[in-house]
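Here the complex is missing a single protein chain, while all its other protein chains stay put.
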Amino acid sequence: MMSLETILGLAAMLFVIGIFGVLTKKNIIAVFMSLELMFNSVNLTFVGLSYFVMPVNLVTDLSTAMTGHVFAIFVIAVAAAEVAVGLGIVFALYRVNGSIELSSDIGRAT
Amino acid sequence: MSSLTIWLVFLAPLTSFVIISLIVRPFFSKHQWISPYLLIAGLSVSLVVSVMLFLDTLYTGGPGYNSAYQWIKINDAAIIDLGTYIDPVSSTILLVVVVVSLLVQIYSMGYMHGDIGYSRYFATMALFTSSMIGLVISSNIVQLYAFWELVGLSSYLLIGFWTERPAAAAAAKKAFIITRIGDVGFLIGILFLINHSFALPLSANVNVLHIPDICSLAGTMSAMIVTIITLGILSGAMGKSAQFPFHTWLPDAMEGPTPVSALVHSATMVAAGVFLLVRLFPFISASDTTMLIIAGVGAFTAVFAATMGLVVNDIKRVLAYSSISQLAYMFAAIGLGAFGPAIFHLITHAFFKALLFLCSGSVNHATHTFDMREMGGLRKYMPWTYGLMLVSSLSLIGLPPLSGFWSKDEIMLSAWEKMLHGSVFEITIFALLAIGVVLTAFYTWRMISLTFHGEYRGNDVGDGHGDHSIHESPRVMIAPMALLGVATVLAGFLTNPPVNVGPIHKHWLNDFISSSIVFHHGHHAAEFSVLVAILSTVLGLIGLGIAVYYYKLSQNGKKEPLESMKGFYGLIYNKYYLDDLYENIIVRNILQKRIVNIIAFVDKYVVDGLGLFLGFAVKNVGHVLGLFQNGNVQFYTFVISLGGVIGLIILLMYTPGLGG
Amino acid sequence: MIEDLIFGIFAVAALASAIGMIALKDLFRSALCLVAVFISIAGIYVMLNAEFLAVVQILVYVGAISILIIFAVMLSDDVKSANLSNKLQIPAMLLCGLILAILLVAVVSTQWNTISDVNRSLVDTVQIYSVDPEISESTEDFSLASLLLTDYVLAFELVSVLLLAALVGALSLMRGADER
Partner (left out) sequence: MNIHDLFLISPGLSVIIIGLVALILDLATKNKNVLVWTTLGLLLVPLGLGALQLQMISTGYILDISSSSGLLEGKYNVDVFSVSLQMLIVFAAAITVMISGNYLTDGYKTKGEYYTLMLFSAAGMMTLVSASELILLYVGLELTGLPIALLLALTLTKSATSGALKFLVVSALSSAVMLYGMAFLFGFTGTTIIPEMSRSIMSEGSVVTLYSNTILLVAVSLIIIGIGFKLSAVPFHMWVPDVYESGSAPIVGFLSVASKAAAFALLLRIIYQVFGDIYVNWPLLISIIAAASMIVGNIMAMVQTNIKRMLGFSTIAHAGYLLIGVAAIAIVQNDSSFRLGVDGGASVLFYLATYAFANLTIFAGISVVGSRVGGDNISDYKALIRKSPQMAIMMSFALIALIGIPPTGIFVSKFYIFSAAMENELTWLVIVGVINSVISAYYYVRLIKVMFETDNTDSDDNKMDAPGLTLAAMYITTAGTIWLGVSPSWYIAILEQGISLLSGVN
């Protein structure tokens, strides 16, 4: 049951749920949460692939077996930075505007 | 002649441009008077060199091709080098450009005197002249295209020279955009040439962008490709030479200073289209379709533009329509295979039309208007201008022995000969050209009559200044006009006489032009035909007679004779509504409204609609965190994802082996 | 067998919490669901030879990011109904279904170059060794930490620059906003 396909399938479902959240959530925090979900599903993909898939140079370089894990570590670090920046901007916006209701004041396409 | 000497003809005015714009204008703004002298000095150098080049070409065949610098290399058969190609065609046109430009600059010293942008004017003129010279001497079609765009750019700057006039800015923009539409075709033609270079065998040893090579290229491509390329080049030429349907910019371009109209918009730049077609004539003529279209466009525009000239009240616009019409004669000649007469007419037209414009400038200098309804009776005040205007007008009408007669006669003769053993098409062409002669005579005499005859109708006399304000122009303006007058009288008979005249051989210009090696079998001038000469003279006299008759009767311009023909008058007075079609319908309505609305549809209706709806639903959530409630960003991401999915589907469908 | 069962539990938990995160109206509960997703994924990591990642997942995501998010959640006026959706739901659902279908088809139909039984133990050794040096017979060091400082040192340094940028930027945003 725990096969590459199920893991990738699970990751794909989480990813799509994340996209759905990004597309539909009205609250910026919820949008960031959905983005985190997407990053997690990507990480799951990496780890799953790293567990099941043959690294191309395994014979010459054993450390290639760890590539997926390394990638995942980096994704976690970057995602942390991303959410920090995002929330930082949200707070700045909050401070600049106080609690005034925001409308989209940036122009239309025309 | 060394290659540097040849380049000098281009570099001398360019140096003037650099000195005037980078040194005189910013640092010596108190000494603006020096600018024209710098330019005239530069042009004098050019004149000397171009005379030398001309004589050299005439007697020894000329320096031909010289390459100076490799600009871009696309492949072995498509190299863009900056070089010069001096052959009979280019050396002749070069001489005309330099002479007219020099005379116009001298005239400008008087005409532009006291203008706030005196130096800027001469700087731009220098840029224009050097670009025009560069265009003429180019050996490479891309190099020619580059100068082609540069003359367009300097024309833009010169039309919009008086920046405080909104009409000038609008006219400049219009000229720029419309000529660029024509240039689209030109560029596509060049790109097709490059495309052809990839198909050539390495052993072919040609450069598809080298003008002499292009002329022999037609045999190596399919007829279809030749037609596409030649039509592309033709569209560029039509844009520059203001042929239908690209003609609308030229009348508006009269918003520029009058010397500019004389040099750029009658004598040189607009003739570049004709020059281009003659330059590539062996290639162009390889496509019968293109030749038919050139002849058709030329004959049609000749009449079409002339009709609009019948009712315009602005003296310069009459001349502008006349330029379009005369250029159309050259097009028609090229379309009929008579490139020699086309060049001949180009030369004589350059002289007499430049003179006409300078005369109109002189009139304007006196009356401060271009509106002929406010002129009249000026021959009393401005005898020199009147005399020169009369000579050039009669030349435009084509009365012997003035230069316009000889060149127009050759075009009529070519059309006549084609007609004699031609079909309905050739008969129509000749008929249109003949009608054009009558119309030309009519509007020309109308112009003379409204301007110089009758009583003065303007305000200047009335408000007490009296004769003080209407006076002959200063000598610095009259002198170049007089020189052009001499050329107008002599250039026709002496440059291309129909019989041997002492040391001057008959048809020597035509033979000289045809002797360029690119024309493998030159065009032999048709023998002078008394019948055709009489016919075209009589046609001119008919038009003249009608005009004399009508404007004697209503010589104070109370009523235009054509106004009685209501529908037709409205049509031509509104320029066949083409400006409306282009600007209001195509640009404003279709492009700016419809298409933008289609593209903005999603934004306008979908996103706004969502936002509006949601505004009610989530009021209570309020504040910052509801930022995304209008769904803007989500909509973007939605489109992004959708685009990705569609892209994936395209990939899946069109990747070979996967089912597409 | 028992492994499959545990994996199944984690997978179902992750999916259910993810759906809960999307569906719940209460933003706070929704954030808690996200934490549950993180934890379930950490569990799956353990089963995939990635114990170290599992720990990082718990520490960074559950520990740091979730706390950050929950702080932000507290900013909302009305947490209980802050997690609303916009009108794109139906088109988004169709689009997401399409994407999911494509992904699943692609995943299933692809012939993955999976690890043969010969190499299985080798890979296991390398991956597990990264947290437990005792069971390795190799003399080389394949731990994540040493990889980060050798093969991936450039990326490692760049991430530190990235974190510094985030820090500097966030601080100056706050400073600027204060002075407004």
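For this structure, a couple of remarks:
Letters are used for the chains, namely A, B and C, taken in the order the chains are written, and counting of residues starts over at 1 for each.
FYI, a contact is a pair of C-beta atoms (placed from the backbone, for glycine too) under 8 Å apart; a residue touches a chain by one contact, two chains touch by 3 or more.
In this text, all values refer to a predicted model and were calculated from it rather than measured experimentally.
Summary of contacts with the chain left out: across C:14, C:27, C:47 or C:166, the touching residue is C:166. Contact between subunit C and the unshown chain involves residues 102-103, 105-107, 109-113, 150-155, 158-159, 161-162, 164-166, 168-173, 175-177, 179-180.
Remark: the residues of subunit B touching the chain excluded from display are 70-74, 78, 142, 145-147, 149-150, 152-153, 156, 160, 163-164, 166, 169-170, 172-173, 176-177, 180-181, 183-184, 187-188, 191-192, 194-195, 198, 587, 591-592, 595-596, 599-600, 603, 627, 632-633, 635-637, 639-644, 647-648, 650-652, 654-658, 660. Listed by residue number, the positions of subunit A touching the unshown chain are 8, 15, 18-19, 22, 28, 31-32, 35, 38-39, 41-42, 45-46, 49, 53-57, 64, 67-68, 70-71, 74-75, 78, 81-82, 85-86, 88-90, 92-93, 96-97, 102, 104-107, 109-110.
To be clear about the criterion, only the chains that are shown with their structure count from here on.
Centre-to-centre, using mean CA coordinates, subunit A is 7 Å away from subunit C.
Here the spacing of subunit A and subunit B, counted between their Cα centres, is 61 Å.
Residue positions of subunit C touching 2 or more other chains, listed in rising order: 75-76, 82, 84, 86, 88, 92, 95, 99. Annotation for subunit A: residues 19, 23-27, 29, 90, 94 touch two or more other chains.
Subunit C meets subunit B in the complex at residues 75-78, 81-82, 84, 86-88, 91-92, 95, 98-99, 102. Put simply, subunit A touches subunit C in their complex at residues 1-2, 4-10, 12-21, 23-27, 29-30, 32-34, 36-37, 40, 43-44, 47-48, 50-55, 58, 62-63, 65-66, 69-70, 72-74, 76-85, 87-92, 94-96. Interface residues of subunit C, counted against subunit A in their complex, comprise 3-4, 7-8, 11, 14-15, 18-19, 21-22, 27, 30-31, 34, 37-38, 41, 44-45, 47-50, 52-53, 56-57, 60-61, 64-65, 68-69, 71-73, 75-76, 82-86, 88-89, 92-93, 95-97, 99-100, 103-104, 107-108, 112-116, 119, 122-123, 126-127, 130, 138, 140, 142, 144, 147-148, 151-152, 155, 159, 162-163, 165-167, 169-170, 173-174, 176-178, 180.
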